[in-house]
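Of the protein chains in this complex, one is absent; all others appear in place.
Lettered A, B and C in written order, each chain numbered from 1.
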Amino acid sequence: MTTAANETEMTLVQAVTDALACEMRLDDRVIILGEDVGLNGGVFRATEGLQAEFGADRVVDSPLAESGIIGSSIGLAMNGMRPVPELQFEGFMGPAYDQLCSHAARFRTRTRGRFTVPMTVRVPHGGGIHAPELHSDAPEAIYAHQPGLKVVMPATPYDAKGLLIASIRDPDPVIFFEPKRIYRAFREAVPNEAYTLPIGKARVVTEGTDLTVVAWGAMVVEAAKAAEQSKASIELIDLRTISPLDEDTILASVEKTGRCVVCQEAPLTLGLASEISSLVTERCFLHLEAPVQRVAGFDTIMPYYKLEMEYLPGPDRINAAIDETLRY
Amino acid sequence: MTTAANETEMTLVQAVTDALACEMRLDDRVIILGEDVGLNGGVFRATEGLQAEFGADRVVDSPLAESGIIGSSIGLAMNGMRPVPELQFEGFMGPAYDQLCSHAARFRTRTRGRFTVPMTVRVPHGGGIHAPELHSDAPEAIYAHQPGLKVVMPATPYDAKGLLIASIRDPDPVIFFEPKRIYRAFREAVPNEAYTLPIGKARVVTEGTDLTVVAWGAMVVEAAKAAEQSKASIELIDLRTISPLDEDTILASVEKTGRCVVCQEAPLTLGLASEISSLVTERCFLHLEAPVQRVAGFDTIMPYYKLEMEYLPGPDRINAAIDETLRY
Amino acid sequence: MPITTAYETRIDHVSILDEHGVFDETLGQDLISEDQLPAIMEHLVFCRQLDEIAFKLQRSGRMGTYPQNTGQEMPSLAAALAIEKADWLVTCYRENTGLFWHGLPPECILLHWMGDERGNHIPAGVNATPIAIPIGTQMLHAAGLGWAEKAKKTGAIAVTFFGDGATSEGDFHEAANFAASLKLPVVFCCQNNGWAISVPSSVQSAGETFAQRGISYGMPCVRADGNDLFAMTKVMKDAVARARAGEGPTFIEAVTYRLRDHTTADDARRYRDAGELETWEARDPLPRLRRWMEAKGLWDKSQHEKAMKSGEERVAEIISNAEEIAAPDRSEFFDHMYADLPASLKRQRDSKRTTSLGQFPEDLA
Partner (left out) sequence: MPITTAYETRIDHVSILDEHGVFDETLGQDLISEDQLPAIMEHLVFCRQLDEIAFKLQRSGRMGTYPQNTGQEMPSLAAALAIEKADWLVTCYRENTGLFWHGLPPECILLHWMGDERGNHIPAGVNATPIAIPIGTQMLHAAGLGWAEKAKKTGAIAVTFFGDGATSEGDFHEAANFAASLKLPVVFCCQNNGWAISVPSSVQSAGETFAQRGISYGMPCVRADGNDLFAMTKVMKDAVARARAGEGPTFIEAVTYRLRDHTTADDARRYRDAGELETWEARDPLPRLRRWMEAKGLWDKSQHEKAMKSGEERVAEIISNAEEIAAPDRSEFFDHMYADLPASLKRQRDSKRTTSLGQFPEDLA
């Protein structure tokens, strides 16, 4: 691989750091707050070096309180700043649920536009890293059910940088999930300059004709492995944005292939796969050769790590669903 | 209407009070806690008279703190009590989200059965009562996505009493949503004795052959109106339990009718209707004459009450979906 | 010395014009200029009138649930007197006097309780947040608003109000702790009005005072007679000065009383002692101020009658403004969901259908 002079090979987590640094250089309204984001650079090192460059007033170690982090970020955002709070793990979004869903999501419409909340909440997401309880969940559906929020999840370093900068510039609150399992899984060339990718647009990873696979975050990697192993011609879609959904890209693909499998880490019931399944069915019914299949985590608590790989869908389970759908 | 000697005509909210009183007489582990549940009998009078009968130690006015109410109820439940906390409105579940989903839902499996949480959280649910902001939401999908919780919602006084007693006796945590719009909408005969109805079993309200309508809570009343207005033969299912879903009853009905419309107050995206749609499609695909249709609230914040009836699905919108599905 | 003192503190109670009409000349000096007092009195008369009429509007079905402010007029008004236009008032729902003084059109409050979000569209230039329905959540927004002013180095500050009940919520704790730890320019004012709906303040805290809630965070704490405009103005001015000087937050407990039902949906006779109510009616802050002003020759009966009359007229006008506003468009609630409405929401708005087949557009409502 060759890297152009204006590009650097980086991992997904490095792309996150780079996006933050780029945007903080360009816009001094951007302020980072959270637990351990300062000197320590965050427990995943996503904010490494930022306090040194931008100072302790712009990269702020807050008290250990998630509702406090989000609630005060809302006030910052309402008053001309561009806060980028970090919640340390998705399992600790719970204490902030109320500020996210009762306030961040509602201020624009509650005040008919007088107040807005241009805040980007960064949250490491998902399982597979051998971590303790509540460090491996996949709560994206909860926030996608909440009108007023946007939910974004990149699956590559390039997307991570472009989508994070777009999120920070977005005039509305964004929950930016970072697939921690692939934080350091691979590198790719990422432009050094700031750039944005559109929120709400999915990416067709590989084109295919037999069946559409929809995935997001770390599941994109698993789905790609499955597609590679499959004899069928798979069209793999990486959602990139979970809310609002890029309905057009999904529907156009399934209209073409007539078959669809959706992969998620979250429990089956009421996960995003259910939404995509019902959407596709309603809008592509007469094109469907088989029902949309969901490959998901089980409707159990994500087990501690001894069994986590039993829980998480991998290429095997994805391919079983692909095969079954093809044979339907 | 005649009422037997061992029955009383009552409204849904009276049936709730009656259920609590019956069970408190039978089981002194049952304890009620919440805001204003004592002398005031709750803002909807659902606990009216209970403090007078059972004393201030068993009907406890707590400090104003929803996480506190649920978190301390968890401890009570783990230690031999049967707490029945009340959250005043569904819009105030937010602060308790973490204790509900990170703890109540997890203690049994977290401790592989050493600790269990037999707690029943009563929460008035839904719109249509001309109330302020955050007093009219429909968050059931959030809690149905959480493994480890059960979610119940009655639509009649008879069901309210039987399901509430069953919930209190259930060995696992139950969120018991009470459709406040129909708290006092009608009366029916309710047995004076304690009785239970099975959690996880839906009720076929009316049998029909052309199309299945699935609803729960206050939407059952709207769906019944729609069915009455419709020329088609509608099979109306009242879910009664939202989690776990009574898949058999739904699937058997759609296998028979080949068409299905699901009605909910909640926003469309990732509401329970999406789950039912994907389930029915996966399991009845070859029986389906038309895609499952969802009739839902919009993907917006529930508006303040001047416009709330624009938001909530009523018989017109339900019938439009029925007609469209029939003509598909 | 095995047992030593780890910590020691005391909290002041401040009173200037007491319930018996005694005025402390030392503390009270130059707090509020005598010139300003008649305008303040007019404002109070008007606010009380609006509050009582709002109750009647609800009773006659012209408004939804409404929480009366009567009896609690002084704390937020004192805040409004103590702050500048650029400062923020981050309130709950019993702070009409302060909000109106700070520039909020009273129509906004009525529209809100009439179930219309347009009442929350605070006019540009008025730094106030809308009515906070979920209890105890707005103080965190105040912390953030103040933080932003600190970051922008404007010198502006935020004053936030909440009830005794609200101090039981975790968000109160996090807000106070963030403000103290990060030295944010915020003033916390707890209106301890004795009740949270039917629950007495003794259930909200086993502490002797609510003022001591602030000790946890290492911030200065003070308790004041919340029915005394002068005492409230003094503690507010001190706290505002401290915040503006970069010295961080202050915690104020304003001891006051809810003279009416919790809201129009409530009936306080179910749980509240008539005797307690009487005691507090005697401490009503309006007559107290009026008597003192009359004794000082700053107000008289004819001024009062004039104020009553012009108040009545203003109230009537405000009500008709609020009632005569054109009904919102049926799909107005889509308009401010996002800066740009996503395609799926546009389809929902245009079709008024969440169902998705849409093959029969003639069915659309």
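By definition in this document, contacts are C-beta pairs under 8 Å (C-beta built on N, C-alpha and C of every residue); 3 or more make two chains touch, one makes a residue touch a chain.
From a predicted model like this one, the values you see are computed outputs, not experimental measurements.
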Legend entry - Options C:16, C:40, C:151 or C:259, residue touching the unrepresented chain: C:16
Inset, instruction - Would you mind spotting which of A:80, A:113, A:258 or A:303 touches the chain that isn't drawn? - result: A:303
Legend entry - Given C:223, C:242 or C:336, the one touching the chain that is not displayed: C:223
Legend entry - Residue ranges of subunit B at the interface with the undisplayed chain: 31, 57, 60, 62-63, 65, 67-68, 70-81, 83, 95, 98-99, 102-103, 108-116, 147-148, 150, 170-172, 200, 244-245, 247-248, 279, 282-283
Legend entry - subunit C, residues in touch with the chain not shown (by the definition above): 2-16, 18, 24, 26-27, 168-174, 177, 180-181, 183, 203-209, 211-219, 222-223, 231, 248, 253
Inset, instruction - Mind listing the subunit A residues that contact the chain we can't see here? - result: 35-36, 38-41, 43, 61-68, 91-92, 94-95, 130-135, 268-269, 290-291, 293-301, 303-308, 310-311, 313, 316-317, 320-321, 323-325, 327-328
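Quick note on the criterion: only the chains that are shown with their structure count from here on.
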Legend entry - Centroid-based (C-alpha) most distant chain relative to subunit B: C
Legend entry - Inter-centroid spacing, subunit C versus subunit B (mean Cα positions, whole Å): 35
Legend entry - Whole-Å gap between the CA centroids of subunit A and subunit C: 39
Legend entry - Shared-contact residues (touching 2 or more other chains) in subunit A: 67, 95, 98, 102, 109-110, 147-148, 245, 279, 282
Inset, instruction - Identify all positions of subunit C at which a residue touches two or more other chains, and write them in rising order. - result: 117, 134, 170-171, 333, 337, 344-345, 355-357
